[in-house]
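Encoded as structure tokens, the structure appears first; notes follow it.
Only a single protein chain was left out; the remaining protein chains are all shown in position.
For chain A:
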Amino acid sequence: MARKLLLEHINVPGINTYDVYRSKGGYASVEKALKTLSPEDVVEEVKKSGLRGRGGAGFPTGMKWSFLAKPEGVARYLVCNADESEPGTFKDRYLMTYIPHLLIEGMIVASYALGAKTSYIYVRGEMMPQIRILERAIAEAKNAGFLGKNILGTGYDLELYVQPGGGAYICGEETALLESLEGKRGNPRIKPPFPAIAGLYGCPTVVNNVESIAAVVPIINEGGDEYAKLGIGRSTGTKLISAGGNVKKPGVYEIDLGLPAEEFLYSDEYCGGIANGKRLKAVVAGGSSVPILPANLFLKTANNEARLMSYESLSDGGFATGTMMGSGGFIAFDEDQCIVRNTWNFTRFYSHESCGQCSPCREGTGWMEKVLHRLENGHGKMSDMDMLVDISKKIEGNTICPLGDAAAWPVASAIRHFRDEFEWHVTNAATAVTRNYGIAHYADPLVIAEKAG
């Protein structure tokens, strides 16, 4: 059984309340940090831990913190990115729902490290129940003296607020999030300047994902070096993986980074295998924006080594044979699922969510969506696949923010690995259009046998 750092107490009744959370050792990291460590010490511990941003980019968190400009007389801000809306990803919702004080505790320690006097948790608007949960928890923490003026008599002041979004995936991009927090449309900003120099209200700002902030709590409690002992190589610590799609046991799991992918998918401790006795066809390992992998390449790398759930192993071989850890949004596709239809569905999502600021993204995602829709509906041409790859290349890398890349990679990878199935849709148009809720008629040779037992 792997070590649980974030979810250890998740099943304790009442853990969402201050009293129970405190009785399980909650807020110890605030006491330790504020009373015995300097802000620089806290940053140093996080650097030592090797923690990498858990929202998807995987950038070292301690390094990001150390970039924060600290001019005298200018406010600094910590903003938590809780705008979780990457298809396949639901770990942050889970954390905020069941153990909200863990996030608040992490926010206090991180704010102290960064010298922020006001911090915001930007939660996607659809998560109103979680917003209410967080606001109640913030009130409890304030009551207990962990927020407000002169926290624990240390002279440190911090106000923490929850900000709802309005329903826009693009606001998960950090500069779009800051625009939204300033009461504007969520149009990403051109970088540089990075938020560490000019972020919220033009002030130095750090934006971190919910899971990254929560991980600060065990890092401070146990020390960065201890945290770095978990995991593998540069993928240190634990990671929350949200498993959905056609797995037997969907849910949120905390794994030690480096867990074999096969074990994650098939063992009873985690996903328990593929639902309904079906076989595995493909996997999206890190949220819908990362390249899709056929079953064989998900379980084994191109060198026939076991694929591990780590940043490096998942990206082994680049996009030709690998993918990305991303946000940890794990989606399994069983043998019945139609890859063409799913690619169209994902592309419709990106087309819908493009903010429209950059032409390649605004026009390109809509164009890809239309071509995929006609392929899915039996009106495609053999030349469509090359055209889709061409459009995806023209979007990738040519936009202000990574939404363009996020839209391009699923299409390019689906055609790379499942071109036969796209071609089958063109040559078997009449069969392909049968209204069947996305169940594939095409039998994929890459589908692998379900594990016995």
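Following the convention adopted for this analysis, a contact is a pair of C-beta atoms (placed from the backbone, for glycine too) under 8 Å apart; a residue touches a chain by one contact, two chains touch by 3 or more; residues count from 1.
As a convention for this text, contacts and distances are computed from a predicted model.
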Could you tell me which of "Glycolate oxidase iron-sulfur subunit", "NAD(P)H-dependent oxidoreductase subunit E", "Short-chain dehydrogenase" or "Ferritin-like domain-containing protein" is the UniProt name of the chain missing from the displayed complex?
"NAD(P)H-dependent oxidoreductase subunit E"
Hidden-chain contact residue, picked from the options A:194, A:311, A:346 or A:422:
A:346
With the full complex in mind, choose from A:111, A:288 or A:365 the residue touching the hidden chain.
A:288
Contact residue for the chain not shown (choose from A:39, A:87, A:273 or A:404)
A:87
Of the residues listed, A:68, A:147 or A:168, which one is in contact with the missing chain?
A:168
Touch criterion as defined above, residue of A:52, A:124, A:189 or A:307 at the omitted chain:
A:124
Residues of chain A (touch criterion as defined above) contacting the omitted chain
75, 84-90, 92-93, 118, 124-129, 159, 161, 163-169, 180-186, 201, 242-246, 250-252, 288, 329, 331, 333, 337, 342, 345-346, 349, 352-353, 355, 437-438
